[in-house]
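One structure is given here, and the rest of the page talks about it.
Note that one protein chain is taken out, while the other chains of the complex remain in position.
And then subunit A:
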Amino acid sequence: MVLNQEELQQLPDDNSQNSAMGNQLPNCPINYSGIMNKQLLTAPIKSATDKFQLLPEFLKIRGLVKQHLDSYNYFIETEMQKILDANNIIRMTKFPHIYIRFLKIRVGKPSVSVDTAVENITPQTCRLTDQTYAAPINVDIEYVTSHDAADKRRKNNFCIGRMPIMLRSHSCVLHGKDEAELARLGECPLDPGGYFVIKGTEKVILIQEQLSKNRIILDTDKKGNINASVTASTDKIKTKTVIVMENEKMWVQLNVFPKKVPLMVVMKGMGMESDQEVIQMIGRDPRYSLLLMPSIEECSKNGVYTQQQALEYLDSKAKSSTYSNNPSEKEGRAFRILTDVFLAHVPVHQNNFRAKCIYTAVMMRRMMDAILNKDAMDDKDYVGNKRLELSGQIISLLFEDLFKTMILEVRTHIDKLLEKADKAKHFDITNCLQGKPTITNGLERTLSTGNFDIKRFKMKRKGMTQVLQRLSFISALGQMTRVSPQFEKSRKVSGPRALQPSQWGMLCPCDTPEGEACGLVKNLALMTHVTTDEKESPLISLCYSLGVEDMEQLSGEELHTPDSFLVIFNGLILGKHRRPQHFATAMRKLRRAGKMGEFVSIYVNEKQHCVYIASDGGRVCRPLVIADKGISRVKDDHMEELKDGMRTFDDFLRDGLIEYLDVNEENNALIALYEGDATPDTTHIEIEPFTILGVCAGLIPYPHHNQSPRNTYQCAMGKQAMGNIAYNQLCRMDTLLYLLVYPQRPLLTTKSIELVGYDKLGAGQNATVAVMSYSGYDIEDAIVMNKSSLDRGFGRCIVMKKYTVICQKYANGTSDRILRPNRADSSSRQQILDDDGLAAPGEIIKPNDIYVNRQSPIDTRSNIIGSAANLPDSKYRSSAQSFKGHGGEVVDRVVLCSDKNNNMCIKYIIRHNRRPELGDKFSSRHGQKGVCGTIVQQEDFPFSEKGICPDLIMNPHGFPSRMTVGKMIELLGGKAGVSCGKFHYGSAFGERSGHADKVETISATLVKHGFNYSGKDFIYSGITGCPLQAYIFMGPIYYQKLKHMVLDKMHARGNGPRVMLTRQPTEGKARNGGLRVGEMERDCLIAYGASMLIYERLMLSSDPFEVQVCRECGLLGYYNHKLKTGICSSCKNGDKISTMKLPYACKLLIQELQSMNIVPRLKLAEA
């Protein structure tokens, strides 16, 4: 209560401040209602700053990964039941009265059953014990077991499998928990959730980008022919229908037809026997009929005039199905293709093809438009033509497939049982259902491997899931918002990679990887929402009641009257409307009033004379403030209420102040960036400009001052920065964990940083940077570091690595054992072991130290006589694990658990504290990476007369070509922040709305605190004590330590292992490999003429081999150790044998060629 009062007392203060700020405007809301003062309306309204408050509110209710959670929740709550309803009965083939009917499905609490006892589980326990975080899928079933049909039974909450639970979804134990409760569950409150825990590893299902389904897309093919394609997707079937204009004729391409078939024949097959009707349906423009002429001629040339003829014609063209030989089936084939395959998403009721005909006609009309006017072509890269598939949808596909397989399995199983003689015997049908591992295993396997194999759609995709990168907090977050493309990355195309204008506000323009996936892999922007499916039928009836004329009642002629617009709902033509704008506004009003889902989009396409209404899932959309005639609906009093906690983001939505627009509907909107920019035509106002950036790009201060690729580089590098992972980072058992000893929050923050929580889990340190040249060890972006700063903890990091040892049990009853160590013997390297044979936490572990004193039985196959537990010591051999490290590591934790095979599993976390050394990689937040070039004593470092000595020195040559002005402003702002004791802001595009400090104000702050306005200081050399010739630009910049450290990469070898096959040295550090003298190095040596060096490097140090060569036949012989001569095996003698040295690889080549019937012969000459 005391707190509350304090708050209350503070509030009036806030108000007074606000009014003080706003007093240049004659106070706002009341005046609006009065006479519209033009000047007042156009004056820049301070509300921009105010509206920002919406953002934290938005993210509070939404979280950063709401897309995933929403889609998963939708799947669990709605989609699952739908799938169940679609396949709700298992009826026996022979005895149809015996059945199982599924009634209700629900997902229970995350739990695991241990020996019939049910135990609730939390995500953290799953991570630690390598379990899957899953909950039972419970169904209510009704079944008839016996032959007595009346004997219906019910079972409720019958478990058919286990569903992996997405963290923080509604079914998760973490849902709705506050910070303290989360902490009690061992969870980090800043962790966004949205991933799964499968067998102890965290798995993310990447967002998949696809071309939208059930939509007409106009495109040109390779030959330049215009085509219209529809990828139809229904619950049952996925087909692709293409209408293509080739040689001035129109054809239909369908998978079931090996060759394309004439379109007019298809039309006739659907009952459009009269050509005139077709032309009427397309529209009576003479140009259209002209374009259609050749197609009509083609049709009559084939002698197709009636529906019957058309169907027969199509029958003959259809791919002869291999499996069915039933002639009657064959006959109706074309008809069935037309109903089920051709434009599968358009429903055919009682053989009424009219809807399909109209749809085809619309496709034809659009194609002709495109021929007449190239502008009518669709852009495949346009975001409005894309759908994002999220975890929920992906799992739903998988679940449906598995559920169907399970039903099939159960049916065949029961069928078999019933066939047996004692079928009359009463048996419990549910037993067959119980404990089927199909669903559980299927889900678990797919999620852990990422290989999706959905049989129904013949869909095979790899790499759909990824292990959540816990390299840094941002890398995990960045992965959750990543959008991966469908098509292959290798294609050298620029179109899909280019930045699309329609990406604005939806997908981050900065965050994309470099290299092959550049521009294809994208990231969601901060406020993007991805829709889920919405119920269609109420929306359709709403459309009709708002004056959409049903197309069933329309003649072809009426369809395209000039001023009427077609109404297309989720790709289906509903009918037409005579007043499209009126209709659209009515729909939008209803949406704003909350009468239908907020994510339904209404889009009037003037060019195509269509109104598109979409309620399907996977569309990207974002919230915008609604404006009436350029005046924002969000007023100051609303924001006040928001601040007071009287209003939430949802209230704004409900009250129609804010709405979600998808990419298509954005085309009907005129969106002003700021309220001040609004004109009377403006329909919407952006909430905050910096939300066009994503999570990773949001960390960059002043990104709008940087050259754009620099921001892209930083987006990639921010994910490699070390820092804090999560609040529970020390309780986790990650295989590799990089932590910073003293992470800091950036002095120059952005609003995104605060929203995301990067200020709480920072990944870097504020280093005082002097931009100057020093020592020559700073060329090529290298930085010079101050040794004292490193002594005091700058850039210090902890690397934790997990080592796992399994105490295996073998088939013959024997098992590994762990022995008490012999610590007395100093050569045994067992000093760090405890009495239990395991290394003790806190011990310093040296390279080659044994950390598990394990022994394995020699014989693990054959059966043991007597007790397996009492094997004599002689039957064991040591399989002790010795440590391979750098030295200086410490055993951090030892965890014992049992793995899934019930073996004892010993996990070690080995910790290594590292201070920065020469060659460690650092980076600022502006894509300016550099290695540590040298470390210099503090007394040699330059200093200012204030006593400030930089932590690191950066070469000024890094600036001109990189053009990272943002970094300079960061330095200035940081310096001002340090001197005035206040964090400065550098949000993207924030100068205008007050979310970024202007350089002028920063300079003023600097001057106020006795610094030069330009951030330059008068510096003395630490070596001579003389002042430097130039003023030095010096101040704090947030530096990230990247995970690339020399210690992990440094490698050299003298002698070492060789590859078996070629006898050449192995490759790579992990295998203690050699360093290759490659082709280019070889070329240099040749050019230099160092032939002996080449000989030595390429042969003597690699794979020298002595061979016996027969001078007679030129083949390789062998050395006979008995006779002590070389013998040629083809000449059968040793007369003309020479001994010579070859690379072993050469000998191998010769022999491999011989094995392919190629005989290479060596011709020797005296040297």
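Here is the rule we use: contacts are C-beta pairs under 8 Å (C-beta built on N, C-alpha and C of every residue); 3 or more make two chains touch, one makes a residue touch a chain; residues count from 1.
Throughout what follows, contacts and distances are computed from a predicted model.
Peer 1: Out of "DNA-directed RNA polymerase RpoA/D/Rpb3-type domain-containing protein", "Small ribosomal subunit protein uS13m", "Glycine cleavage system H protein" or "26S proteasome regulatory subunit S3", which one is the UniProt protein name for the chain not included here?
Peer 2: "DNA-directed RNA polymerase RpoA/D/Rpb3-type domain-containing protein"
Peer 1: Of A:Q938, A:N1072, A:T1125 or A:S1138, which residue touches the hidden chain?
Peer 2: Within the whole complex, the residue contacting the unshown chain is A:Q938.
Peer 1: Hey, which of A:K946, A:H1051, A:K1141 or A:R1161 is the one touching the hidden chain?
Peer 2: A:K946
Peer 1: For the chain left out of this view, which of A:N247, A:S862, A:T1024 or A:N1055 touches it?
Peer 2: Candidates A:N247, A:S862, A:T1024 or A:N1055; residue touching the omitted chain: A:T1024.
Peer 1: Consider the whole complex, including the chain that is not shown, and state which of A:K152, A:K535, A:R792 or A:R1161 touches that chain.
Peer 2: A:R792
Peer 1: Considering the complete complex, identify which of A:N1012, A:S1101 or A:T1125 is in touch with the unshown chain.
Peer 2: A:N1012
Peer 1: For subunit A, which residues lie in contact with the unshown chain of the complex?
Peer 2: Touch with the absent chain occurs at residues 730, 741, 787-789, 791-793, 796, 798, 842, 890, 892, 911, 913, 937-939, 943-947, 1006-1007, 1010-1013, 1016-1018, 1020, 1022-1027, 1031.
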